[in-house]
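For reference, the structure is listed below as structure tokens.
All protein chains but one are shown at their positions in the complex.
Naming follows writing order (A and B), and every chain is counted from residue 1.
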Amino acid sequence: MTTHYLVLSALLFAIGAIGVLTRRNAIVVFMCVELMLNACNLAFVTFARQHGNLDGQIIAFFVMVVAAAEVVIGLAIIVMIFRTRRSASVDDANLLKY
Amino acid sequence: MQSPAEIVPHSTGVVGVSWLMIALPLLGAAILLLGGRRTDRWGHLLGVVMSLASFVVAVLAFVQMLGLDPGKRRMAVELYQFIPGVANIGLLIDPLSISFALLITGVGSLIHIYSIGYMSHDPDRRRFFAYLNLFVSAMLLLVLSDNYVGLFIGWEGVGLASYLLIGFWQFKPSAAVAAKKAFIVNRVGDFGLLIGIFTIWTTFGSVAFKEVFEAAPGAQQNTLTAIGLLLLLGACGKSAQLPLQSWLLDAMEGPTPVSALIHAATMVTAGVYLVVRSGAFFEAAPTAQLVVTIVGVATLLAGAIIGCAKDDIKKGLAGSTMSQIGYMMLGAGLGPVGYAFAIAHLITHGFFKANMFLGAGSVMHGMNDEVNMRKYGGLFSVMKVTAITFIIGYLAIIGFPLLSGYFTKDGIIETAMEHNQILGWLAVVGAGITGFYMSRMVFMTFFGKRRWEDGAHPHESPAVMTVPLIILSIGSIFLGGFLILGNRFMQFLAPAVGLPEELPSFHPFSVPGLATLALVAVGAAFAWFRYGAAEVPRVAPRGSFLTTFARRDLYGDALNEALFMRPGQWLTRLAVFFDNRGIDGLVNGLAAAIGGTSGRLRRVQTGYVRSYALSILFGAAVVVGALLYVGNM
């Protein structure tokens, strides 16, 4: 049964990755990142169950904490960029090009 | 046969401070060069004082030496342990080196004095005296050093001074080129000398004269021959002997006092000094000695032939210098008897050739620096002192009886004749040619019709120039007889170079002597008919094949050009081509390849976060794939 969970996790992760790669709205990109993190969490929880110890759940818990912090900072950055550049598009921040 | 005396340390009296001879002119040069324009006003006087002071030290050392027993006249003065036990800086005061020191400082001082007048209008007179002092210092180091390393330092020092003085008027392209030529040709000789010194070092484990000469007779014959030939190569370069003669004629681009001091009296005789000083090697290596005599004879003929065709008075004298050094070289190749005649001829030549060069300078001084003899003529009446002194020098060089050249040159010829008939007769022929070209020079310059350029107002030079001429001409008259008669000079030199068992006696009426006189008379008479009695055209006639041959310096430059310059240029071009296409091509190609690749690769840097994220995902996929692959293996 755990196999199914893991495959679901992989699928969600891939979808999230595709979203990160294709969407331009920074907020949506961020959501996709969250989706990927959630997919990972699902895998952790599944492994915890599989191996019969709680470490996986602890890790998932820490991932959530870190993700929360990341969201706070990430969104603050997005707001700030939007303030100065009038855009939330990740493609507009391309000054690092050749 | 009596061998040279042993070299013993000696450090009392003037000999103990003989280093002052070198140090004083060096100090003068340093003050003048570093002092810059501040020393302009009194720089020439300082130069003269330093040179004279050096002369005084030399004379005092000479007097001290005369007071010693002949067996104790080779005195080593240790100055400084350069590399302890290997190379020490020290001086060797012996009859040979003191003779040179007297010549260098004596004639050098006269030329210094003369230069005050000659260079009086030159804005760079101070620099000129600085170089002259530098030269005197280096030349004294060359002759006084008691080892080959010190000798080599002096050798290079005089080369440098010669270079600086030939190119003294460096704004003239011809002077700059001549200086460069002299320097480069000398490098060839110096290369030989250097290798010779290396060979001496590897063979004997020392470069000090004392140890080397003591060990020389015991060494292998081939090694000695090699050393002799290498030293000869060095001597050829410095003394303008065949085949390294080409620079001397061009060196006349320098100021005339330079030509007199460096390129007639002293520096060019350094080769003779080297051969005589290294006599221990040559005496043990007959092959090398034979080569020395052949080179000497070839050069004395070549120089004489070149001298016949030159219209430039200084170049004519330069050809004559070559020829006379050829005589010396011939003498130096003949062993102890020849040494004495060679050095005696060297000293008398230093006098009469300096005399004539300074005379030529005086003429040029009066003729607006005109050097072409076809535009002289009839100068005797307007510059009497110059003319008379010049003629004394002329008579001395052609070997007019009882003048200096007569005794010394005749001694060389007779010794050569005893040694080898062919060489002897060739030397006699050379003397005849000398009679011709020197007479030609005198007739064209001082006699005949006046062929002056418009606006030339020849006048006698000031006393500061004529007094040295007079002193030198006195030397030209008496020095030869004084040195040769009674084998005085040979006895004096004996502690340094050894003494033959059988002392030569002077025969005034020997066959070679009479033949020489006859040939010289014929040459002079021929010159009188061609240039004294007949009209001298102001523009040089085309002349025969032989004339062209002589005018072009026996095609020496053409030969050098064909043999060395052109192949050198090809080699250079090849190297440049290889450098441009090969090495630069490789480097530039690599750079271009990397640049081009980078130019294309930088397009990957779109600046879009999403592109970078895509790369990351691909990377992650590859890692997962690799892990799977490895795990399944």
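Note that a residue touches a chain if its C-beta (ideal position, glycine included) is under 8 Å from a C-beta of that chain, and two chains touch if they have at least 3 such contacts.
Criterion: contacts and distances are computed from a predicted model.
Per the UniProt record, the chain missing from the shown structure is "NADH-quinone oxidoreductase subunit J", taken from the list "NADH-quinone oxidoreductase subunit J", "Dipeptide ABC transporter ATP-binding protein", "assimilatory sulfite reductase (ferredoxin)" or "Formate dehydrogenase subunit gamma". Considering the whole complex, the hidden chain is in touch with A, B.
Although one chain is hidden here, its contacts on chain A can still be listed: residues 1-8, 10-19, 21-28, 30-32, 34-35, 38, 41-42, 45-46, 48-55, 57-58, 60-62, 64-73, 75-80, 82-84, 86-92. One chain of the complex is left out; on chain B, the residues touching it are 606, 608, 610-611, 614, 617-618, 620-621, 624-625, 627-628, 632.
Quick note on the criterion: only the chains that are shown with their structure count from here on.
Averaged C-alpha coordinates put the centre of chain A at 90 Å from the centre of chain B. By the touch criterion given at the top, residues 17, 20-22, 24, 90-91, 93-98 of chain A touch chain B in their complex. Considering their complex, residues 602-603, 605-610, 613-614, 617 of chain B touch chain A.
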